[in-house]
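Take a look at the structure set out below.
Every protein chain except one is present and positioned as in the full complex.
Order as written gives the chain letters A, B and C; numbering starts at 1 within each chain.
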Amino acid sequence: MQPSLNKGTLQRMDSEERFQEQPFGCLQQKQPHCCHPLEETSSRVGLHATLPWTMRSCEDGSAHLGSCGEAAAFRSREEALSTRSYPSPVSLRGADLLLDQLYGLLQCLFNIGALQRLATPCLEALEANTRNCESRQEKYFTPLMLVRAFKRLDAVYRLSSRSFAPPSRNECRNLLNLAQIFASRQRLRLLTLDGDETLYPNGENFCHEEMGRNIAQLLRKGVAVAVVTGAGYGYEAEKYAVRLGILLTIFAQERLPPKATRRFFLMGGESNYLLRLSSSLKLEPVPEELWRGYRPPIEAADCERLLDVSERSLVLLSKDLGLEGNVIRKQRAVGLVPRDDATNKVRFGCVDNKGMHKESLEEGVMRVRRDIRAAFGGDCPVPYSVFTGGCDIWVDAGNKAEGVALLQGLLKLKPEHCLHVGDQFDLVGNDLAARICSPTLWIRNPKETAAVIWELLQADSENEEESSP
Amino acid sequence: MQPSLNKGTLQRMDSEERFQEQPFGCLQQKQPHCCHPLEETSSRVGLHATLPWTMRSCEDGSAHLGSCGEAAAFRSREEALSTRSYPSPVSLRGADLLLDQLYGLLQCLFNIGALQRLATPCLEALEANTRNCESRQEKYFTPLMLVRAFKRLDAVYRLSSRSFAPPSRNECRNLLNLAQIFASRQRLRLLTLDGDETLYPNGENFCHEEMGRNIAQLLRKGVAVAVVTGAGYGYEAEKYAVRLGILLTIFAQERLPPKATRRFFLMGGESNYLLRLSSSLKLEPVPEELWRGYRPPIEAADCERLLDVSERSLVLLSKDLGLEGNVIRKQRAVGLVPRDDATNKVRFGCVDNKGMHKESLEEGVMRVRRDIRAAFGGDCPVPYSVFTGGCDIWVDAGNKAEGVALLQGLLKLKPEHCLHVGDQFDLVGNDLAARICSPTLWIRNPKETAAVIWELLQADSENEEESSP
Amino acid sequence: MQPSLNKGTLQRMDSEERFQEQPFGCLQQKQPHCCHPLEETSSRVGLHATLPWTMRSCEDGSAHLGSCGEAAAFRSREEALSTRSYPSPVSLRGADLLLDQLYGLLQCLFNIGALQRLATPCLEALEANTRNCESRQEKYFTPLMLVRAFKRLDAVYRLSSRSFAPPSRNECRNLLNLAQIFASRQRLRLLTLDGDETLYPNGENFCHEEMGRNIAQLLRKGVAVAVVTGAGYGYEAEKYAVRLGILLTIFAQERLPPKATRRFFLMGGESNYLLRLSSSLKLEPVPEELWRGYRPPIEAADCERLLDVSERSLVLLSKDLGLEGNVIRKQRAVGLVPRDDATNKVRFGCVDNKGMHKESLEEGVMRVRRDIRAAFGGDCPVPYSVFTGGCDIWVDAGNKAEGVALLQGLLKLKPEHCLHVGDQFDLVGNDLAARICSPTLWIRNPKETAAVIWELLQADSENEEESSP
Partner (left out) sequence: MQPSLNKGTLQRMDSEERFQEQPFGCLQQKQPHCCHPLEETSSRVGLHATLPWTMRSCEDGSAHLGSCGEAAAFRSREEALSTRSYPSPVSLRGADLLLDQLYGLLQCLFNIGALQRLATPCLEALEANTRNCESRQEKYFTPLMLVRAFKRLDAVYRLSSRSFAPPSRNECRNLLNLAQIFASRQRLRLLTLDGDETLYPNGENFCHEEMGRNIAQLLRKGVAVAVVTGAGYGYEAEKYAVRLGILLTIFAQERLPPKATRRFFLMGGESNYLLRLSSSLKLEPVPEELWRGYRPPIEAADCERLLDVSERSLVLLSKDLGLEGNVIRKQRAVGLVPRDDATNKVRFGCVDNKGMHKESLEEGVMRVRRDIRAAFGGDCPVPYSVFTGGCDIWVDAGNKAEGVALLQGLLKLKPEHCLHVGDQFDLVGNDLAARICSPTLWIRNPKETAAVIWELLQADSENEEESSP
């Protein structure tokens, strides 16, 4: 990769390219953690420079997931829970509120038989709400192109010609996703992707060839792609590579130029281990001094204490809730995982999730969070994430808000140029935290991710044809 | 088992055993369709002898799925739809109402923190409601042992020690299932099982070895087992055998006595083709004169007209709803199925169900029903079923209410000795109709069916230990 | 009253005027009850000639209050009740459904902050629904001018500039009322008014001078005005006159011409006693042979039996529900009324309604209805009405559907030229039945009635100024 002598070339050469031209070392010196590139946008998005810590201390923002984060979401949630009401789905601002409004609106129009006639003007009103983010408390990093997304999906779903089956919540989720894609794909510089159930089926390895080729295409076009996963294998690159399955082979087949391969990152353990693909297609650790500076140091003792508290909590709840699994302690995580022989047992009422009952896992997640808060108060010195991956419970010393923000710091990108794709946006999931610092897409399985990535590549051509009429 | 010369031997020698001692021929003569064995229980369960036709004509019973059936459910549903409200879930009496009440009750107790203390007395009250069916309009063929089921499931789910995650609707579904199993397993004479997604994964063949052995065990113990499936291959036994996969092999390995193998039936096309397993483990057609007498004759022309109307409707909606599939006409069914190349196309928003959008399928089912009603009025001369199997829409000239009732007629069994297991109990499913003439279990996948069958075998032993304290 | 020699004078001279030109006698001969003037409109409004009996026998129309009536509403209601759900408010078609849709729509638009921009196009869609009544099952006798009503009320309520207080259900009720007034006032030939809490405060006499003058004005303009009240004093005109308070005095002051005074009617006992104001301002019975012919004869014995059953029911429930009152038997009604000393007792929890607890009265109404149905089946030979007036329960052998329809028959008017105003449109009220054969306005107190009547007089002038911009 040759240095771009010509400063003002392409607009999309901006942040990431500049980053790559500089040796890491100077970055570190020039970028103490108070100079996070988000700082300049902080007034707009309500974030302070050192984002994850800000997140932990935003005392006021009970339910603002747009501006605070997991901790705040949980606190607000806890308030609801202390009244034992536990509403589902959680009423969070931003994306969740918008989903509710969209669903309510389309149902209402369907009920009066006016979806065809009125969907466009009504969605224009909602779209306007996402545009002037200043004026309202919901924060959107980009406006959402709802009208255009509706037109496109209506051609698939035939919403406006249906008369029995009303618009479903799931259709609204896809509508929001597409509206975000339309808004993001032109300006996209960083695509972050969850691993399990997003890139590959839960517990399996990447195997979707077409998606692989399209990811390569994104890299080639200058978009950085990072897997941001809870899975933490330290810096054992080989283990991560196994999960990536045929993806690296596809990159090789596609003969990606070194500049493109080096745009591929993997952040393991939520926000703990950052690796980068070398030009020889090896995952190599990014020296911590290059990116850890974007957050204040964490005391090892605090981290140990967090994991100690969590481990005790997991052991206790495993017994109390009959979640028969093993507690595993890692360097920066502790988890309750199913036993190997879990699936062999026939047990009425609990045949899925390797014998780990879903509702009990949810109860477990909430209990660990309660115990951590009880031990540390509202202001835990270590950012963390407690979630269930479907058949387990994990406590990570780190979270995806931090994981994505560190990448943004490293690559000098603002939230509006980023996009996080994941499947875990409910209360007990770990993708939710990413909403703090990035637009997000809520997908349900790797097939949907494949469709998302295909769609992201369509940007230019489709835009023209759609804007013509 | 030798023929019982002595008439009054065992109570459980009743219906099915008697049937087997008689040559089929005389049965036919003695059993014109007005003599359906259900007749004597009709006052109790609100059914008349020729059940499926009764079902079609029970004009009064708008929402009583307990006492009428698909047609009525749809009519009642249509009423709701004409107001465009389309509530989900449908408010049906009987099982669905009970599920709602159970869910509401447990949520309420959870919210006041009194689940542990009050679940038992409250469930006793609900259980009492299922016992004196006369006094209320909801019909239950058996009382439901809710208290005992709650105790058992609480040991798995720890409902009463949870404080964050309230009882879920899914847990309540399992609770109802177990309460029905406890009530049914002692008196069980006929177990009817749906095929796809109940016995085997959707579109695949039977492969669950343990479940296979347990089905063999049920047959050995004197329970008749019948697959009642929408899949209709006429009398081409081989095609059905393929779907049954390793099941017949297991029967061979288990060395089932001929008497036991002959207790295994398969009803194809909902209620159109009845086959029986021979002692040499071959599926053989049961002569139609032996069981078709339990319903009045259907004119071939009526059937053709039904399928003509439906085919036109399917062709139209395929176009109008963008459901790109092929319309297939069979002898007694017509369906809209996905094209072979359906899965290859990436299409944002519609990546599952082989490209057949779920909500569009639901809309399609409702439209076909509307068109049939428009053509025949409320009183179609052919019993039928319109449903979606997940990625298709089928119209069958026949339905599971009829399918189960014909078996009951053939085997001379009352509903309380039967049990139907299926996964399609929502408004657009075909198992719903079976509720008219049988207790039912609503399962979600073959693993749950396996657990159900294992549980049905536990009858004797467990009962003792549980009743001791 | 001089015969109008000039046949084709005014359009509004139509029905009522023609009626007045004919001697009553011949009417009777020419109008057997199969020739009810509604007949010609029956296909449009789903009514048969002999309306009240049709109402009793419309077996299919469970929840269609637009096309059937009290009996059907109760049956549908009972179905709901047998499941013990008792939703409130009752989900009835027509006006109630529209109220729900309107409320849902405006709330939804308010929530997305787009009420100002989108109220008009959305209400246009709803208004269109009321126009093409054929295409849907809801029946409206006239289209409802929702857009115009919204504009007018928005100027009062400032709905579209509010940002905290969303549109309320009460505002939507007024909106529907005004939309109906705009639709009706140009074509109005018959205004029927409930008595208690509509014309005068509950139990008191008419005292609203301005409303009195405006009623006189309506009469003068050619609109027939009829009080249709549950209160039944036989033909004791003096007792009715007491309730009318200063109204007749005002008529005298206003020097109404005889033609106008004779347009004033009073139907007592729901549909049992018809009186007419003479030119000397006396209420005089209208000979029964002139209007009773519009319904088939009722056997006195049936009526007695209805009242016997009801009386027994009232006595029983009075005891069982602790409603300490007196049972009063009249010629065509039986009621449970509070004792004279009722108000003197301080009783915690029950200080209003003269000691008759509201919810117990509602329970009582439903019990009497159940007992009547149990005694007569779904097809009682006597039209009836069971309702609570606020502190009592009454069973009348007659109802307001019949009361209004008899007037329509006598005056030869179609529903679209009529309007019924009342305060009792909930499930236990007696105005609800009037919806079967007339557009209705749901008001809450005599002040609202006064505003309605004032508004009805504004027809011409206002219309111009409003249509100009």
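Rule of thumb we're sticking to: a contact is a pair of C-beta atoms (placed from the backbone, for glycine too) under 8 Å apart; a residue touches a chain by one contact, two chains touch by 3 or more.
A quick note: this is a predicted structure, and the numbers were derived from the prediction, not measured.
Peer 1: From the list C:Ala155, C:Ala252 or C:Val315, which touches the chain that is not on show?
Peer 2: Touches the omitted chain: C:Ala155.
Peer 1: In the complete assembly, which of C:Arg243, C:Arg367 or C:Lys400 touches the absent chain?
Peer 2: C:Arg367
Peer 1: With the missing chain put back, one of C:Leu199, C:Cys303 or C:Ala450 would touch it. Which one?
Peer 2: Checking the options C:Leu199, C:Cys303 or C:Ala450, the one contacting the hidden chain is C:Ala450.
Peer 1: To test your reading of the contact rule: which positions on subunit B touch the chain that is missing from view?
Peer 2: For subunit B, the residues touching the absent chain are 101, 104-105, 108-109, 111-114, 117-118, 121-122, 125-126, 129.
Peer 1: Which subunit C residues would touch the chain omitted from the figure, given the whole complex?
Peer 2: Missing-chain contacts on subunit C: residues 81, 84-86, 110-113, 152-153, 155-158, 161-168, 170-171, 174, 178, 181, 210, 320-322, 346-352, 357-360, 362-363, 366-367, 370, 445, 447-448, 450-452, 454-455.
The rule is short, and it goes like this: only the chains that are shown with their structure count from here on.
Peer 1: Do subunit A and subunit B face each other with the same patch, meaning over half of the contact numbers show up on both, or with different patches?
Peer 2: Homomeric contact, same residues on both sides for the most part.
Peer 1: Using mean CA coordinates as chain centres, what's the subunit A-subunit C distance in Å?
Peer 2: It comes to 59 Å between the two C-alpha centres.
Peer 1: Just curious, how far off is subunit B from subunit A if you go by their C-alpha centres, in Å?
Peer 2: One centre to the other, that is 42 Å.
Peer 1: Which subunit A residues reach two or more other chains?
Peer 2: In subunit A, residues 111-113 touch at least two other chains, as defined above.
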